[in-house]
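What follows is a structure written as structure tokens; I'll ask about it next.
Heads up, one of the protein chains got dropped from this complex, but the rest are sitting where they should.
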Amino acid sequence: MQLWGGRFSGKMDPQAWQLNASLSFDHRLARQDVRGSLAWAGALEQAGVLSSDERRQICAGLEAIDAEFANGEFIFVESDEDIHTAVERRLGELIGLLAGKLHTGRSRNDQVATDLRLWLLDHLPILDASLRELQSALIQRAEHDLDVLMPGYTHLQRAQAILLGHWWLSHFWPLQRDRQRLAQALQRAAILPLGSGALAGAPFEVDRLALAGELGFSDAAPNSLDAVSDRDFVAEFLFCAALIGVHLSRLAENVVLFASAEFGYFELSDAYATGSSLMPQKKNPDVFELTRGKAGALLGYLTGLLAVLKGLPSSYDKDLQEDKPPLFAAYDTLMAILPVLAGALQSLTVHADRMRDALDAGLMATDLADYLVDKGLPFRQAHTLVGKLVQLAQSQGKPLNSISLDEIRALADPEINLKIDPSIYSVFDPLQSVSRRCSFGGTAPQAVRSQLERAKQVLGGF
Amino acid sequence: MQLWGGRFSGKMDPQAWQLNASLSFDHRLARQDVRGSLAWAGALEQAGVLSSDERRQICAGLEAIDAEFANGEFIFVESDEDIHTAVERRLGELIGLLAGKLHTGRSRNDQVATDLRLWLLDHLPILDASLRELQSALIQRAEHDLDVLMPGYTHLQRAQAILLGHWWLSHFWPLQRDRQRLAQALQRAAILPLGSGALAGAPFEVDRLALAGELGFSDAAPNSLDAVSDRDFVAEFLFCAALIGVHLSRLAENVVLFASAEFGYFELSDAYATGSSLMPQKKNPDVFELTRGKAGALLGYLTGLLAVLKGLPSSYDKDLQEDKPPLFAAYDTLMAILPVLAGALQSLTVHADRMRDALDAGLMATDLADYLVDKGLPFRQAHTLVGKLVQLAQSQGKPLNSISLDEIRALADPEINLKIDPSIYSVFDPLQSVSRRCSFGGTAPQAVRSQLERAKQVLGGF
Amino acid sequence: MQLWGGRFSGKMDPQAWQLNASLSFDHRLARQDVRGSLAWAGALEQAGVLSSDERRQICAGLEAIDAEFANGEFIFVESDEDIHTAVERRLGELIGLLAGKLHTGRSRNDQVATDLRLWLLDHLPILDASLRELQSALIQRAEHDLDVLMPGYTHLQRAQAILLGHWWLSHFWPLQRDRQRLAQALQRAAILPLGSGALAGAPFEVDRLALAGELGFSDAAPNSLDAVSDRDFVAEFLFCAALIGVHLSRLAENVVLFASAEFGYFELSDAYATGSSLMPQKKNPDVFELTRGKAGALLGYLTGLLAVLKGLPSSYDKDLQEDKPPLFAAYDTLMAILPVLAGALQSLTVHADRMRDALDAGLMATDLADYLVDKGLPFRQAHTLVGKLVQLAQSQGKPLNSISLDEIRALADPEINLKIDPSIYSVFDPLQSVSRRCSFGGTAPQAVRSQLERAKQVLGGF
Partner (left out) sequence: MQLWGGRFSGKMDPQAWQLNASLSFDHRLARQDVRGSLAWAGALEQAGVLSSDERRQICAGLEAIDAEFANGEFIFVESDEDIHTAVERRLGELIGLLAGKLHTGRSRNDQVATDLRLWLLDHLPILDASLRELQSALIQRAEHDLDVLMPGYTHLQRAQAILLGHWWLSHFWPLQRDRQRLAQALQRAAILPLGSGALAGAPFEVDRLALAGELGFSDAAPNSLDAVSDRDFVAEFLFCAALIGVHLSRLAENVVLFASAEFGYFELSDAYATGSSLMPQKKNPDVFELTRGKAGALLGYLTGLLAVLKGLPSSYDKDLQEDKPPLFAAYDTLMAILPVLAGALQSLTVHADRMRDALDAGLMATDLADYLVDKGLPFRQAHTLVGKLVQLAQSQGKPLNSISLDEIRALADPEINLKIDPSIYSVFDPLQSVSRRCSFGGTAPQAVRSQLERAKQVLGGF
């Protein structure tokens, strides 16, 4: 069956049919399609197109179909061009010619846009819950590892001492932004296209706002031409997905690094590591590498869709059928990654000793400069002075905190020298170093504790 | 001058210096850099790092620098690695060694992130105003051309009659969504990184929330590691820009089509058209083609930045310097296109007669089916029947409304035939056709008038 | 079964297993995997790792497996992590412990790279044949429609008269470049990774050049580290695919335009057109719109893969597993489109009359200028003069060829006026216009005939 063809005399070429058919992916919209049709039947009754009885019959048929989908009993036939055709074909089998009244005033153009938005309204909360679980895992880790001292890096060079709790939380906040973006994308997705017909609107009075409310939308699309061709909501979701991918890739890159022998900070649980078919000793962080790799794929989905949309003329064009594969792929990708990451993070072992050992005195060079600033030296001069001390220590092959007071004094101004005393060496205590960074957002234990509370608060439900 | 180098004994290779330097593009952050430094000087005084007098001197110097930038009198020197270095270098020239105190507790990492966000806070409203102007032009056109009848298209095939006012407004709403997205992106950009130091926070108590307020941010970043590396706000802006590009490309594609000899619906004003160096008769819609083309470039900026971010480890890495060129390029691109489009649309001539002539009877085929539905035929059967009539008319080389009642009756059920009378030909009046589509969002004149009011309302200020 | 795990005490988390497993897509490499293993068994015998008898048994087992794949009888089990594991597992079932000798000196890293290259070597010729068929269709069309006069466009504005045969061939040459690129990509893909082990090479002497020859490669990869991580061949294929997509999208855009009512140049056969579920009169060029849309998807595959590769460290990382989905998707996409396009082009109807009617005199404006050049006016002045005549004609609402000699003379120099006579109107004959463009590559009938011969020649086999 196909929903068109009255004016055609020839049959479609089989390969063209294959190319054109979308059932292989839009079958995922089955439940949404039925739900939309149930609501549309109501609108048709309200508009006087269907009698109460007709509506009842149609809805009974649709509910039977919905049950078939729910139970996996719906049988597709070869001629089902897409999910809409399949449902209308089956409705005809169940209730006869009356089924032909359901499509009055409706087009597949407004129907599929409605289905796809409904699908997103159904699934974004599921994705949000998975993100939230990963955030919970990060909070748990931050709580557990809060006071573990470790080197912080910039340019992948050891920079300053930080707390591991702080580090874990640095991966929490990007996901919070992601969830906010998704929530706003969801609001923009919750605009009903149904009632827009093929492009020009429904040919009778429909209360589209009521229809919107019934289907869980917050508003109806204000322009029918825009409504049937607007795929902003897909693009926006794919952007959110790509950016989530970027955030996860950042976490993944770090875990891969920290799980290397050279860093030795993290050890993955056997449940989340893999081996080599050749090298018996290997324990590989595949799930994190895949996460990083899939961030690339997610970027491709976004790019692909935007390229599909670019340059299309107004209103519906068949190119828009290319919206679904990347949408589903992006969703599936994230849903495959997120729970695994949560599990992998929760189960990994932290080697706090390795982290502590990596805190060489050089990481406190800024603290040394700050000490000199405290003694009255402008920071820029203090920075230069400490830079020279670093060079001196390195040329002698000794750590920065082995520099003697005399060596310091030899490079500093007389005025400053008077103020320097052995207390200067206290700057090399990493705990003191982190503790000084106590402002909002800093790595001091107290600041991280506050941050943790805030994280729990925004997450809710702890 | 460079802000580092105490520990270095060798000089930087000149080509490496060139590669590393960012002044060629980050000079655009000059005013924001000074503003951030003024606020930071205040924070340093409040934290006891600067005396009141020191702060006054520093601020006086900074204000002098700001005036130099405002007047185009600031002179860059070859050794200015970036805008931050240039400003601190100049401050030293103006106020001496005291300038070296300004960078206490601050790093270029939190500084540049602050500057760039400030730049966006300054410029997004300008972009928004340009979008609003284009929307105004669309509203004016819609008002002016509201009742002009034209063919609506799907698949670039004539589909149903619509009003030109409806069509113009179909380009209004996507821009409204864009502006909403930009406004939300702006809110997420308004989070202050300053006070995060290089990565670990400021080494003394700073009231970052006060600092945020002073600089026009709504909050301070809750995690210093995240704060110095978060470029979500750039990605989000570039996504908004790419999607605006897609929307403008859709408009542009349509105008290019409508300005062709074949459509003949639009004629561009000489002020917005160009000619050919070879063909004397040509009048080309270059500005619309460029708009369509630049949508591709905008997509490239987004893709490029996301690819830059993907797989970076935590905290600041120099790769992030690649955030500015696409950000500035995307902004400049949109600011070059938007006013031109507004002007081109306002000044173009609509050939309403050509549009009206294109409304062949076939566009009312759905209305014919709806008529039959009204007579009791299920829509699916009505659709098939009309399809056959279309085929019949075409095979006879005559328009659909030349089909005789007898020809219709020959194909329809006896039951329906009884209900068909010459009033059936009224469906071919395009004004009746559009008038029937009177629900919210439809193309009926009354519905479009309501839509226009709503558009004016959301735009404000009319 | 998994090919690793000796050192692991815990079991893998089921969701992590799912994420990690690649069988759902790499099963497509089954035949290639077996072929590679057969060759590897030979190499092991040659290196003395396997006895002749062992090799024979292993090869017999592998051939039995190959037959199972060929006949669709191979049964995958849940624990098959990937195609390599599945084959080795099955081999063990068939020949016992001896199967465990096959993986000596080999890793899945060099194995999968080999399989994927083999797959490409197998499938690129199939793709090439499909491209060639589309080229043949274009040649046939060009031959059939060679002398049909039509407007050529630039900026979608009518520009100059051309021949339809010339236009069809303009879509032939891009595909020829594509095929050349694919052929060169194929050559670069034909470099054997096998024998590179996990990263460091095989732990015994293998004659990799012989192995390469046996498997149909032209050379062996010269560096084992590079060999296991090089995915240039995938990127290059995806680029070729994306560019083919761009070329097909150009053709598709044109057909969509030409099949519109406004152009009316082409009419699609019913076998390659689709209808509307709502509008009975519609005949939509869906297959061309999908082609155009899928060009966007192809661009996404390329972008995604390059983003996967960017920033990866040396040698094998699991991210590389993300190479296969876009490769297979791009191949399948092209193989779905190409035969349909060939069929659709061959079966479409050309309305030569509509094309001829569109040749208004304005298209010969350049010819008019050329005429004046012939009379001694510099082209730039001729261009300006004709531009004014165009303006004059337009202001009088008449075609350019209705301009009188006096009107022309009123605008031209006296010197030129002497040379103008009624023969000037001959420039408005479109056939003369095209005939003048007789150089190599031009649209004159003779030049197009030569071009057609050349096209047939490079295509071969006509």
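Which chain is which? They are A, B and C, in the order written, and residues in each are numbered from 1.
The definition used in the following text is that a contact is a pair of C-beta atoms (placed from the backbone, for glycine too) under 8 Å apart; a residue touches a chain by one contact, two chains touch by 3 or more.
Note that the coordinates shown come from a computational prediction; the quantities given were computed from them, not determined experimentally.
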Which of C:381, C:401 or C:417 touches the missing chain? It is C:381
Checked against the full complex, the residue among C:57, C:254 or C:333 that touches the missing chain is C:254
Missing-chain contact, candidates C:236, C:262 or C:286, resolves to C:236
Contact with the hidden chain, among B:15, B:52, B:71 or B:395, goes to B:15
Touch assignment to the omitted chain, from C:15, C:109, C:130 or C:333, lands on C:109
Contacting the left-out chain: of C:123, C:409 or C:436, that is C:436
Omitted-chain footprint on chain B covers residues 2-13, 15-16, 18-20, 84-85, 103, 106-109, 197-198, 269-287, 289-290, 292-310, 317-322, 325-326, 336-337, 339-340, 343-344
Per the touch rule stated above, chain A touches the missing chain via residues 151, 153-160, 256-257, 259-263, 275-286, 289, 303, 306-307, 310-312, 358, 360, 362-363, 365-366, 368-369, 383-387, 389-390, 400
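Going forward, only the chains that are shown with their structure count from here on.
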Each of the following residues of chain B touches two or more other chains, namely 153-156, 159-160, 257, 303, 306-307, 310-312, 366, 383-387, 390
